[in-house]
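What follows is one structure encoded as structure tokens, with my remarks underneath.
Right, chain A next:
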Amino acid sequence: MKKNESYEEFIKGVWRDNPVFAQVLGMCPMLAVTNSAINAVAMGMATFFVLVGSSFLVSSFRNWIPKQVRISCFIIIIATFVTIADYTLLALVPKVHKELGAFIPLIVANCLILGRQEAFASRYPTRLAVMDALGMAAGFLLALFSLGAVREILGDGALFGVKLFSENFEPWVIMILPPGGFLTLGVILLFFNWIKFKKDEFLEDVAEAERSGN
Partner candidate 1 sequence: MENLLWVFVSAVLVNNFVLTYFLGLCPFLGVSNSLETSARLGLATTFVMLVTAVCAWILNTYVLIHAPYLRLICFIVVIASTVQFIEMLIKKLSPALFRAMGIFLPLITTNCAILGLAIFATNRGYGFWEGIVYALGAGIGFTLALVLLAGLREEAELSSIPKLIQGTAMNLIIAGILSMAFMGFAGLFSST
Partner candidate 2 sequence: MKVLRRLRRSFEHGVHPSHHKEQTGNLPIQRVPFGKNYIMPLGQHIGVPARAVVTAGERVQRGQLIAEPGGFVSTGLHSPVTGTIREIGDFRGVDGRFAPAIAIEADAFATQQVDAGTRIDWQALSLEEFIEAVQMAGIVGMGGAAFPAHVKLSVPDGVTIKHLLINGAECEPYLTTDHRLMLERPEALLEGAEIMRQKLGAEETIIGIEANKPDAIEIVRKHIQPGDPVRVVPLKVKYPQGAEKMMIKTVFDVEVPAGQLPRDVGVNVNNVGTIVAVADYFLRGVPLIERVVTVAGPGVTYPANLIVPLGTPVRDVVKFCGGLKPGTREIIMGGPMMGRPIASLDVPILKGCSGVLVFTEEQTARRKEYPCISCGRCLEACPYFLNPSRLARLSKSRMFDEMKAYNVFDCVECGCCTFACPSNIPIVQLIRTAKDDLAHRKEPEA
């Protein structure tokens, strides 16, 4: 049973409550760095690290942190993790760090992270909190990757820098430019709406059929 519960926490963040597609959180880093898959994944990993790390800490110390200063504590914890991530990336992959630029420190302001601390980690035991953070972070990573992949494939004809089409492919430059970020995410959300719409419609049809059948 227990195992199931934590699995639930994990999977809900990846899909049903996906922070980007379902909750529309963490938009800023999302759009700014997803002009290529590699940047998107790097950003996703950094966020992953920060989110899971701070959730773990916050949850572990949740009974010691007084309510009045909890936000300040969260921010200090998050900022610490972000700084760690920042320096690590800078040391290990300076090229990627240069591309992501100022957006790594900005993870601090990502409301997804603070929101998870406030809504979940500070209230639940460590194991659940970590599962939740893992789920959310994975969902965020997934969203970043899908956006980055779409934008890179169309915008550069490549994925992770590997050319996918013939030499003559005409890149869709807009995809790499800012408007492409807004438009692609808009269209992806539209697609999700559409799926939900169709699903609701389908469920309604089923209900209808059942009612008339009885």
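Note that contacts are C-beta pairs under 8 Å (C-beta built on N, C-alpha and C of every residue); 3 or more make two chains touch, one makes a residue touch a chain; residues count from 1.
With respect to how the candidates were assembled, all candidates are chains of the complex that A comes from, given by their letters.
Since the structure is predicted, the reported quantities are computational estimates derived from the model, not experimental observations.
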| item | value |
| --- | --- |
| Identity of the candidate that touches chain A (this complex; choices 1 or 2) | 1 |
| For the chain A and candidate 1 complex, residues of the former touching the latter | 24, 27-32, 75-76, 79-80, 82-83, 86-87, 101-102, 105-106, 108-111, 114, 174, 177-183, 185-187, 189-190, 193-194, 197 |
